[in-house]
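Apart from one protein chain that is not included, each protein chain of the complex appears where it belongs.
Naming follows writing order (A, B and C), and every chain is counted from residue 1.
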Amino acid sequence: MHLQLPGFGEWVAAFLTLCIFSFLYRDNVLYRIAESIFAGISFGYYVGLAKLNTLDPNLFRPLLGDFGAHWSLLIPFALGLLLYVRYIPKLAWISNWSLAVYIGYYIGVNLLQKLHGDILPQARGTMIPLTGGWGAVLGGIIVFVGVVTVLIYFFFSSPHRGPLKPAARLGIYFLMISFGASFGYTVMGRVSLLIGRLTFLVHDWARPLLLSLMGG
Amino acid sequence: MHWAKQLLLVDRRIIFLLVFLGALIPIIRPIGLGVQISPPVEAVFDAVERLRPGDAILLSFDYGPSDGPELDPMANAILRHCHKKGVKVVGISLFPLGGVDMGIARLNELATELQAQDGTDWVNLGYKDGGQAAMKAMGEDIAAVFPTDVNGVAYRDLPLTRDIRAYRDMKLAISLATSVLGEWWINLVNAQFGIPVAVGTTAVSAPRYYAYMEAQQAIGVIGGMKGASEYEELVERAYPELKGLSRTATMGMDVQSIVHVIIIFFILFGNLMFLLTRRVKEA
Amino acid sequence: MRVRGLPVALGIGAAVFGAAAPLPVRAEAALPIVLHVADTPSDDGSSLTLTWTPDPGLLPESLAEDAATEVRIERRAVADTAAFARVGRVPFRDGAFQDSGLEPRTAYVYRLALAAGAGDTLRSAAAAPATPRENLFRTQRVNALVITLLMTALVVGFILAAKRGVSLYIRRISGLDAIDEAVGRATEMGRKILYVPGIISVNEPQTLASLGILGYVAKLTARYGTELEVPNIDPLTMAAAREIVKEAYLEAGAPESFREASVHYLTADQFAYAAAVNGIMVRDKPAANFLIGWFAAESLLLSETGQSIGAIQIAGTAQVTQLPFFVAACDYTMLGEELFAASAYLSQDPLILGSIKGQDMMKAAILAVIVLGAILATAGVHGFADWFAAL
Partner (left out) sequence: MKRQIPILLAIGASLYPVVAFFVPTRGVTRFNQTLDEWMVIIASFALLLGIVSMIQVNLAKVRRRTSGWPFGLIVLVAFAIMAAFGVFGRQGARPDGGLYPFTWVFQFGFSPLQSTMFSVLAFYVASASYRAFRVRNVEATLLLIGALIIMIGRIPLGEMIHPVVPDVAEWIMKFPNTAAQRGVIIGAALGAAAMSIRVMVGIERPYLGKS
């Protein structure tokens, strides 16, 4: 495989990667520069993304291409623009109209997503018949007891006294085991990211650089 | 126990160095440890394996570059699997910070690796804003949400999606998700439109999806780089002719094992010192 | 395969109805499958559902065993006399097909076609004409309607009650006792208290809850004369925090000991902020650290440095991904909802109080339903649990 010098892209990426890693030593100006470039690019990316992927195909092109059929798109267009009027003090109150529609819509969608898509199936999934092989029964009991005690732990209308005290205690133990699992998985996730970066530095940048230098 | 106190307060940067070396060595000299398959990943593999040539699936790239090391290998393995099965892939993205670019990269890599054809084997409809709004609208009419693909070709003119109007015309939706988007595919799309959903997620969010899977709201979950390496293994076992293609997750797991051992040692050693110093104080 | 939107009732209906109809003589050309077509319930009147008994015996021997045998669905509107059009292809074994995109109030006739090899096609007798009807309510979603109405009644009811001054009981969150103890210890040691209200602005509920708890801590430090410092990453949160601390010192009767600079702004960048707060911790060695509010990955840096300088640390967040690290590194952690319950307990704000009470009652209802469901399921009664299915 012919290894040539790492391309300009690899050099830029490697430089920025090392700038961020320099924060591990201590906070320094190189890190702050890279951090600012990151903030700037991400905001600029949103602009290009929205224009290229939504505003052009779903709004501008239909309006300009065939206005007759798509005139109703002027309504979302107007509501979208009105959002920006909040930066003009005198007219700020109008922007609340489109904000109300925007926030209201997602509130309505979210309500049923949580009640119908989360609470109903999760509650139903806990109504487990305690029958079948001992493994399934044991598992079923643990899930049932776990859900009940965790819900009791997060119950605020009565003090944790009498039977509720041991139940809440058991609930916190279930929570701790699941936090342990999340901890383990998070460590896995963070390490995977490190592997990704070091693999890039070694295979895409350092090795082609060294080999081509040695190769003369 | 003075030296124990001293050891506990060692400078943070020495620990950084240890982790750096622990990660670097296996990257330069891979070890090649085996891969153990877990049921949630096998469930997703079986779901794709049951599909028939000509069936279509929806693959949503709902992640960004910082999740690449975990989810890119998953995307590669799933795309190779679908290609081998003759399953059509409809690629979209609902994640703003880079989802569309991850999709472009993975599908182009499939095209170069297995000569899959844009437009007939797969199609990339690109990114759309709106999150739940786009998910709900695709329940009735995908073309209304994605009037064109990422290159500007009209939805109607794409041969692959000619008879795909909405979710019901596809057999499975797989979301490669980092944030809460993966949960929306379950508690909104699966709950209200019935299409089976599988989620490939970063390790950080994997534990949450066991609760959904156990309630049959998701057919399976591929969790983190470990899950990706399992799917890579399953695909290679089923399709030996794919051997030789890059398996970044499986290679990554070597490093994962070494760094895990280091961190496990840190936790045990740190707590041993903690217990020793505490006993000294009490004595 | 469960066909979308095919409720259990229709399935049973088809089986019963199928048995009653006289079985046609086994004609060689005709496919002896009896097809039933009915309006798809809970839809906008553009869909009909076809069902048939997927008995392999009805198929020619050559195809009977093959599970993947597919039947073609053919449709013709009763009004137009044109030939049957092909509208779909489904495995015979499915026993059902849902046709959509139809005109409401228009009668349609369906039949099944099977390619029986050697070019000839077997066709079933045409089913009785059926007309798709527009339905007014998705009957299978009555469970969602019940839970939505119940939840709305509880939340709105308790909020109105709280506003009318009805006293609603919420238990004292044990996290508040941990706060009292931490402030007490800091006062004994005569060292500073550091309060970090999270890294997001005031539009986040967790930040508002944290500011409520900051008011409580500030009243204690004002009364005991302990030094309090509140470093900020967000200008709006800082302004709100400064107001709350000033008012707390006023209420505690020590307005003169309130120092404006104690609530100050550091930087906007997540990791630079964590590094700066770590600098304060290492330099001033506060006796107690409070990390309460919305946190991301920098929670790790803050709690680690706090632990290494021996400070007593109280944390609180609803960010589930950060809770494991706070629990492992801090002396006490308020988990998720406890953060909101603590701020409701302190502020007695009717809006938050009423909401938490409403949620609590729903939790009690869900608990009862789960216990009842499990008992019934164990006793073999699955209808109760199925009622909760999300269709």
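Criterion: a contact is a pair of C-beta atoms (placed from the backbone, for glycine too) under 8 Å apart; a residue touches a chain by one contact, two chains touch by 3 or more.
Keep in mind it's a predicted model, so treat the numbers as computed, not measured.
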Omitted chain - touching chains that are shown: A, B, C
Full-complex contact with the absent chain, from A:Leu130, A:Met176 or A:Ala206: A:Met176
Touch criterion as defined above, residue of C:Leu48, C:Ala288, C:Ile366 or C:Ala385 at the omitted chain: C:Ile366
For subunit C, residues in touch with the removed chain: 42-46, 104, 134-138, 141, 144-145, 148, 151-152, 155-156, 159, 203, 205, 267, 271, 297, 300-301, 303-304, 307-308, 318, 320, 324-325, 327-329, 331, 336-337, 340, 351, 355, 358-359, 362-363, 366
Residues of subunit A in contact with the chain not shown: 9-10, 12-14, 16-17, 20-21, 23-24, 32-55, 58-59, 72-73, 75-77, 79-81, 83-84, 86-87, 92-93, 95-112, 114-116, 118-119, 122-123, 125-126, 139, 142-147, 149-151, 153-154, 171-181, 183-188, 190-191, 193-194, 196-197, 200
Absent chain, residues of subunit B that touch it: 8-10, 12, 15-16, 18-20, 23, 33-36, 38-39, 64-66, 68-69, 96-98, 100-101, 104-105, 108, 128-131, 133-134, 136-137, 140-141, 144-145, 150-151, 192, 207-208, 210-211, 214-215, 226, 253, 256-257, 259-264, 266-271, 274-275
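Note that only the chains that are shown with their structure count from here on.
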Result of counting contacting C-beta pairs for A-C and B-C, higher pair: A-C
Between subunit B and subunit A, distance of the C-alpha-averaged centres to the nearest whole Å: 13
Multi-partner residues of subunit A (at least 2 other chains): 116-117, 121, 124, 126, 182, 186
Touching two or more other chains - residue numbers and ranges from subunit C: 320-321, 390
Of all residues in subunit C, those that touch subunit B in their complex: 2, 4-5, 68, 98, 100, 304, 308, 320-321, 390-391
Contact set on subunit A toward subunit C in their complex: 23, 26-27, 32, 35, 111-112, 115-117, 119-121, 123-124, 126-131, 144, 147-148, 151-152, 154-160, 175-176, 179-180, 182-183, 186
List of subunit A residues in touch with subunit B within their complex: 24-25, 42, 45-46, 49-50, 53-54, 57-58, 61-62, 105-106, 109-110, 113-114, 116-118, 121-122, 124-126, 143, 178, 181-182, 185-189, 191-199, 202-203
